[in-house]
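Only a single protein chain was left out; the remaining protein chains are all shown in position.
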Amino acid sequence: MAEAYQKEFFNVSFPVEYVAHVEINRPEKLNAFKEIMWLNLSAIFRQLSHDPSVRAVILTGAGDRAFTAGLDVQAASEGGALSSSGPDQDSARKANALRRHILEFQSCITDIEKCEKPVIAVLHGVSFGLALDMSLACDIRISTTTTKFSVKEVDIGLAADIGTLSRLPHSVGNLSWVKDIALSARIFGSDEALQHGLVSSVYKNKAEAVAQATKLATLIASKSPVAVLGTKEIINYSRDRPISEGLNYTAVWNAAMLQTQDVKDAMMSGLKKTTPKFSKL
Amino acid sequence: MAEAYQKEFFNVSFPVEYVAHVEINRPEKLNAFKEIMWLNLSAIFRQLSHDPSVRAVILTGAGDRAFTAGLDVQAASEGGALSSSGPDQDSARKANALRRHILEFQSCITDIEKCEKPVIAVLHGVSFGLALDMSLACDIRISTTTTKFSVKEVDIGLAADIGTLSRLPHSVGNLSWVKDIALSARIFGSDEALQHGLVSSVYKNKAEAVAQATKLATLIASKSPVAVLGTKEIINYSRDRPISEGLNYTAVWNAAMLQTQDVKDAMMSGLKKTTPKFSKL
Amino acid sequence: MAEAYQKEFFNVSFPVEYVAHVEINRPEKLNAFKEIMWLNLSAIFRQLSHDPSVRAVILTGAGDRAFTAGLDVQAASEGGALSSSGPDQDSARKANALRRHILEFQSCITDIEKCEKPVIAVLHGVSFGLALDMSLACDIRISTTTTKFSVKEVDIGLAADIGTLSRLPHSVGNLSWVKDIALSARIFGSDEALQHGLVSSVYKNKAEAVAQATKLATLIASKSPVAVLGTKEIINYSRDRPISEGLNYTAVWNAAMLQTQDVKDAMMSGLKKTTPKFSKL
Amino acid sequence: MAEAYQKEFFNVSFPVEYVAHVEINRPEKLNAFKEIMWLNLSAIFRQLSHDPSVRAVILTGAGDRAFTAGLDVQAASEGGALSSSGPDQDSARKANALRRHILEFQSCITDIEKCEKPVIAVLHGVSFGLALDMSLACDIRISTTTTKFSVKEVDIGLAADIGTLSRLPHSVGNLSWVKDIALSARIFGSDEALQHGLVSSVYKNKAEAVAQATKLATLIASKSPVAVLGTKEIINYSRDRPISEGLNYTAVWNAAMLQTQDVKDAMMSGLKKTTPKFSKL
Amino acid sequence: MAEAYQKEFFNVSFPVEYVAHVEINRPEKLNAFKEIMWLNLSAIFRQLSHDPSVRAVILTGAGDRAFTAGLDVQAASEGGALSSSGPDQDSARKANALRRHILEFQSCITDIEKCEKPVIAVLHGVSFGLALDMSLACDIRISTTTTKFSVKEVDIGLAADIGTLSRLPHSVGNLSWVKDIALSARIFGSDEALQHGLVSSVYKNKAEAVAQATKLATLIASKSPVAVLGTKEIINYSRDRPISEGLNYTAVWNAAMLQTQDVKDAMMSGLKKTTPKFSKL
Partner (left out) sequence: MAEAYQKEFFNVSFPVEYVAHVEINRPEKLNAFKEIMWLNLSAIFRQLSHDPSVRAVILTGAGDRAFTAGLDVQAASEGGALSSSGPDQDSARKANALRRHILEFQSCITDIEKCEKPVIAVLHGVSFGLALDMSLACDIRISTTTTKFSVKEVDIGLAADIGTLSRLPHSVGNLSWVKDIALSARIFGSDEALQHGLVSSVYKNKAEAVAQATKLATLIASKSPVAVLGTKEIINYSRDRPISEGLNYTAVWNAAMLQTQDVKDAMMSGLKKTTPKFSKL
C-alpha cells in the first residue's frame, strides 16, 4: 500500500491500521522545499483524502534537525518565481504570472486542509516559514521542547503568502502575538507556541511526540469515520462563518450523516461496553 | 415569581434581586436530556429574556455529580430522531425529517444566546456533549477543579450538531486543541479548559463556583440594563463579522441607546460616588 | 521632523531611525480624552501612515500614572454628545446626530489600524475605556506588572462604542473572559491580560516596557517596508474573513509586491550574512 | 382539512390536490393588517410548511379591491407600536420595546419565505406597503392589469421595516427603480412591475390571475416534492451568498436528496413517457 | 447659501426648497475630470450630507454635449497616476503609491453614496467612464433619448477602478449585458440602459430630464427626512448583505427612528388629508 504513495522527497508509511504517516524527506537540506515537493505533497494528500484505508494522518520531517526550514531560497532565487525574469518584462504581465504561481502553490498546501481525514503535524527542530504554512493547514499541531519556530518570510523581503497570515488569526487566540511573530520574524519556542495557542501539546523530543501523535491518530481512527469526517468539515466551515451559518450547515450535513449505521453501532457498543467496528468510508 | 417559570426537569429561583438561577433537574440521570427538556429550556429562556425583573442568569445542574451527561442516549435510541424509523423509508424524506428536527433542537439551545440578559454557566461534575452545546451558548463559563468535560458526540457516531462545533472555534483561541478534543472525544479537566480559553475561571468546588457566579451575576445586575444588553448584543454581533461591520452596527445601536437616562445617572453617580438605581428594561 | 507632527495634547518624537513615538500628553488628567484629542490623534496617524521616514510606531501615555483613564467624562457631560441637548428634541433627529458623532469618533480611532506602519501600544498605569479602544486598533499590545485595565463603559451606562466590543472577540482567545470583563467593568491586571491574550508581553515597569517596545520597533523597522506593510495588511484582512478569501487576496497583493527589489536584496543579504538596506516606501 | 387552518381574517382552501389557497379576508378594510393578522398568517404558513398534503401555496386577498392596503394605520395609531406610549418613557427602553416588536413582526412575514413549499402571490387591486413586504417573501409574484402598487411607508414617516427594503434589491434588477419607488412612495402599475422585475407575469384580471396561479401551482405540485423543496431552498440560500458558497451547500444538500426514489421514478417516467407519482414529503 | 458651496468646476444651486442641484462645470472639455474635480465633488457631497436645508440632490453636467466624457486622459497622462514615473522606480513601491491613489479617488466618488440625502443623476449627452462610476454611486439614474453611454476604461488599457465594475452587478439585472458593455467598451443608448436596468426613466432631452428630476427631488423632499434617510440607508445596507442581515439592521435602525414625531404627523396628515411639515434633520 505504501508503494502507491511513493513520491520523490516523501516517505509514506502506515504504522497502525488506518493511520498514515507522511514524512518530508530531504533531511540533508533541512527538508527545505522546492517546487516538485509541494506538487508531490498535494498529490499525496489528495490520494489520502479518498483512500478508504486511511482514517488519520501524521505529518513529520525526516531527521532530527528540522520539520522544514521552509522554502529552499537558493532554488527559488535561481529558477523560480522569485528569480528575476528579465528586466524588460511588462510589470502587469509579470504580476499575473506571479498570481498564477502563488494561487497554485497555495492550492497545493490547502489540499492538506481539504483532506477528508484529520492531519496531525509534529513540529520538531527547525520549523520555519513553510513549516507554519503547512502545519496551519493541518488539524492538530504538537511540538517538542526544542522546536524552533519562525514566521520567516519578512526576512526574505515578502509577506508570507502560502497561508500563514490568513490562517494564524483564526487559529491562535492572541492577535498581538500573531502580529509580533509575523512582523519581527523572530525565532520562538514551544513554550510561547503552547501559551498562545499555536500548538496544543509539547513533548520531550521528536520520538516522544511522534509516539503521542500515533496514539492520538490511532484513537481518532477507532471512531466512526462518518463522525470524524463531519467533525473536521463542520469545524472548518464554522471557523470561517457566523454561528448561524455554521448551525444551518450542520443541520443539512447531519440530515444525511445521521442515517449511518455507525450511530446505532456506536450507541449499542456504548451501552454494551464493546468496541464498535465501522465500515470503510 | 418562581412559579411562573416552573417546568418539568427545571428549577428556577431568584437568589438575589434581578438574578435568576436555572437548574437542570434530573440528577438521578446525571441531568441527561430528553426532548421535553430542551423544549422547556427554550421556554424558560425566552421568558427570562423579556422579564423586566431579571438582569442576569445562572445555569447549573442539580446535584453534585453532573452539569449534564448530555443527550439521554437510551431515550434517543428508543423513540427519537436517532432511532431507526423503518428500513423502507425514502432516504431523502428521512433526511428532511432529520433536518427539521436538528434545526428545532438547535433553535432551543440558541434561545440561551438570544436571551437579552447575560447567562453564566457553572460547569461542574460530568459535563459531556450537550453540556458544551449549552454552555457555549451562554456568555460566561466557569468550572470547578473536578469538572469532567468531553465533546462526546463522535463516540456515538455523529458530529456534534447542536452548536458545539459551530461555537467552539469562535470561543476558544487554540484551534489545534479544538480539533483535538472534538475528534478524540477524550475527557479533559478544568486546567485545560482554562488554559485554552473554554472557561474563564475555575473554583474549588460547585458550592464555591455557584457562590462566585452569583456574585458576578449580582455585579452585572447592578449596572445599567441598557448598557448590559448592548454589550452582550454587540459582542455577539461583532464576533461573527468583520470589524468594520461591528463598528457600524454599534453606531446605529447606540444612536438610540445613548439617549437613556441611565448614562446621566451613571455619570452622576460616578462623580458623586453614589450607587445608581436604574429603571427596569 | 518632530515639528511637523506637533498637536495639542500629543508629543511625537523619533527615538531611533524609522521609529516614531506618539505620546498622549495630558498627564494632569490621567491622559483622559476630549474631542480635540481624538481628532489630533487621527491627524497624526494619517500623517505617519504615508511618511516615508517612519516604519514603526510606539504609542504611550505621558507620566507614570496612566496610559489613559479613558473619556474625560466631565468634559463629555458638559458639552459633548453625552450631555443632554434639550428635552424637547425629536428622538430620531437626536439619534442621527449621535450616529454621526459615533461614526466620526470611531473613524479617528480606526486611523491607527489603517496606518500602514505597525503600531505598538505600551499599556501602563491606568488603562481604562478608551485605552482599550485605542490599543485594540494597534497591532501589538504590551504592558507592565502594574497596569490596571478596565472595559469601563458599562459603568457610565453605555455599551463601549469606539471599538472595544467589536475588536475584542477577534483579538483574544477566550470569549467567556471577553464577556466577563466587558459586562462587569471590573479592573484586572497584566497577568489576566497575558493569560487570555490581550497583551503579548509584560514588563517590570513603564521604562522597561518602552525600552522593549523601542527594541521591537527597531527590529521591525530594519525589515523590508514592503514586506512589513503586506504582513500587517494581510493579517488584518484575513482576521475578518474566511481563509479562502484571505488566500486569494494575498495572491493579488503579492503579485505586485513580490516584484520589489527588496526580495532580491533580502535574499542576498541572508545568503551573505550582511544587513540589507531598503529604499523608503 | 381546511378546518385545521381556520384563523380569523384568513380563509384557507384546497382547490386542487396538493395546492393550498390562503386568502386574506378583511375585504371591508381593503384587507388592511392589524397585529392578530400577521400572527395568524405566521401560524398558517408554519403549518403549511410541514403539511405532507401541501406542495404549493397561493396567496391572495379577498374581494376585488385589494390584495392588501397595508398596515391598518388607524389601529396602529391607536394601540400598537406606532402609538405614543407616554411622553416620559426612557428613549432607550422604548427603543428596545420597538426592536422586539419589529423583530417579531418581521419573523411572522419571514415564515412565508421559510415555508418549505413554494408560495405564489397574486397581487391584485390595491397592493400597498405590507403587500410588498409579504409578496417579496413569496417565491413567485404575478399581478393584474389594474394592480396598484406602492411602497407606501415613507408616506407615514418611516422606512419600511418588515422586509421590503431588504428584499427588493435582491429581487429586482434595477436598483435605480428600487430607490425611485421606495423614496417617492408613488403608485405604479403592473407594466412597471413587470418591466423592472417585481412580477413575472401580468394577467387581465384577478380571476384570470388566480386561475393561472392555480395552474402553475398544480404544475409545481406534480413534480417531486424533494426536488421542489431543494430548488426553493438552494435558490434562497444562493441569492444571499457568493456563488462558491451556493455550490458547496448544494453539494451537501443533494448528497442526501439524490438518494430519493423520486429520481429513479422521474427518470423512468421520462423515458417511458408516463406520469410519476411521488410519496408525500 | 449657494455661496457656501462654490468650488472650481462645479455650480451648486437650490432650484426648489430643500433641493440642491450640483452641476459639473467644465463644458469646454466635455466636463472631463482632473484630480481637483473629484476632490471638490467629494467636499460638496460631504457638506450636502449634513446640511439641514437639503433633502434631495440632482447631479448633471453643464452644457448640452456631455454629462462627462470621463477622466481627462491628457491631464492624467501628463501628471497623474497614469503618467510614467521614472523607469527605475521599484515596482512594489509604485504599486503602493497607485493603491493609495485609487483608494483616495474611490473614496471621493463613494462620498456621493454616503451622502445622507438621495441623489438623482441626469445622464445626458456623452456619459463615458467616470460618468458611470459617479452615477452608479447615485441613488436614481435617469437619461435622455440621446445619451451615449460607455464603460470606456478597457479602451485606455485598464479595468475600471473607481466603482463601475463593483457597482454594476448590484445595480443591473442582466449580468451578461454587464460583461458585454464592460468588456467591449462599446457605446450604447438609453434604450439598452432602460431595458437592462441601468436607468429607470428616459426623457426626450436634457431640459425635460432635469425638469423631471427636479419634480422627483421635490416630491422626495416633501417626505419625512427621517423616513427618507432610513430608506436610502437600509436599501444600500441590504443590497450588500443577506436578507436576514438586512432585516436585523432595519429593526435596530427603526428602534430609534420610529420614535420620531414625523410618524405621528404623517399619519395624522394622511388621515386628515393635509400636507405635513417636518422639522429639519
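To keep things simple, chains are lettered A, B, C, D and E as they appear, and every chain counts its residues starting from 1.
Definition applied: a residue touches a chain if its C-beta (ideal position, glycine included) is under 8 Å from a C-beta of that chain, and two chains touch if they have at least 3 such contacts.
For clarity, every value in this text was computed on a predicted model and none was experimentally measured.
Colleague: Out of D:Val16, D:Leu39, D:Ala211 or D:Val263, which residue would touch the omitted chain in the full complex?
Modeller: D:Val263
Colleague: Kindly state which of the options E:Leu165, E:Ile187 or E:Met268 is in contact with the chain not pictured.
Modeller: Residue touching the chain left out of view: E:Leu165.
Colleague: Would you mind spotting which of E:His21, E:Arg55, E:Lys206 or E:Arg241 touches the chain that isn't drawn?
Modeller: E:Arg241
Colleague: For the chain that's not shown, point to the residue among D:Met1, D:Ile36, D:Ala207 or D:Ile235 touching it.
Modeller: The missing chain is touched by D:Ile235.
Colleague: Touching the absent chain: which residues on chain A qualify?
Modeller: 50, 90-93, 95-96, 100, 116, 226, 229, 256-262, 279-281
Colleague: Spell out the interface residues on chain D facing the chain that's missing from view.
Modeller: 118, 139-142, 170-174, 196-201, 216, 219-220, 223-224, 226-235, 238-239, 241-244, 246-248, 250-260, 262-267, 270-271, 276, 278
Colleague: Spell out the interface residues on chain C facing the chain that's missing from view.
Modeller: The missing chain touches chain C at positions 249, 252-253, 255-256, 259.
As a convention for this text, only the chains that are shown with their structure count from here on.
Colleague: Between chain pairs B-E and A-C, which one is joined by a greater number of C-beta pairs in contact?
Modeller: Pair with more contacting C-beta pairs, B-E versus A-C: A-C.
Colleague: Go ahead and note the Å separation of the Cα centroids belonging to chain A and chain D.
Modeller: Those two chain centres are 47 Å apart.
Colleague: Could you please state the distance in Å, as a whole number, between where the Cα atoms of chain B are centred and where those of chain D are centred?
Modeller: From the centre of chain B to the centre of chain D is 34 Å.
Colleague: Multi-chain contacts only, two chains or more: what residues does chain A have there?
Modeller: Each of 91, 170, 172-174, 196-197, 239, 241, 244, 252-253, 255-256, 259 in chain A touches at least two other chains.
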